[in-house]
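Every protein chain except one is present and positioned as in the full complex.
Showing subunit A:
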Amino acid sequence: MLLIRCPYCEEERPELEFRNAGEAHIARSANMAGESDDDFEKFFFIRSNPKGIIYERWRHMHGCARFFNAVRDTVSDRFLLTYKAGEPKPAKLPGASK
């Protein structure tokens, strides 16, 4: 069971308290109705599924109930960083593998 640091509670808590919510930093268009079919496809269907660093959304479901973002290495399953929803993609990652 992973330990995940909630950036709102500022504590590491067991995975049981959290729920994954898919890839992060996929912004919903401010002009949703005007999106082209291609843009909607990219927004709704296409996900990166990388081997390595992934930016994803989690929710501290059985804690503060806040959504936040996390950087995880899909190879080692380690969380490198978590940060609040709305904050920009971090420029530097601590201890990332190649």
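Basically, a residue touches a chain if its C-beta (ideal position, glycine included) is under 8 Å from a C-beta of that chain, and two chains touch if they have at least 3 such contacts; residues count from 1.
Keep this in mind: contacts and distances are computed from a predicted model.
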*Consult the UniProt record of the chain that does not appear here and report its protein name from "ABC transporter permease subunit", "Acyl-CoA desaturase", "Formate hydrogenlyase" or "Sarcosine oxidase subunit alpha".*
"Sarcosine oxidase subunit alpha"
*For subunit A, the residues touching the chain missing from this view*: 1-3, 14, 21, 28, 32-33, 35, 37, 40, 44, 57, 59, 61, 65-67, 76-77, 85-86
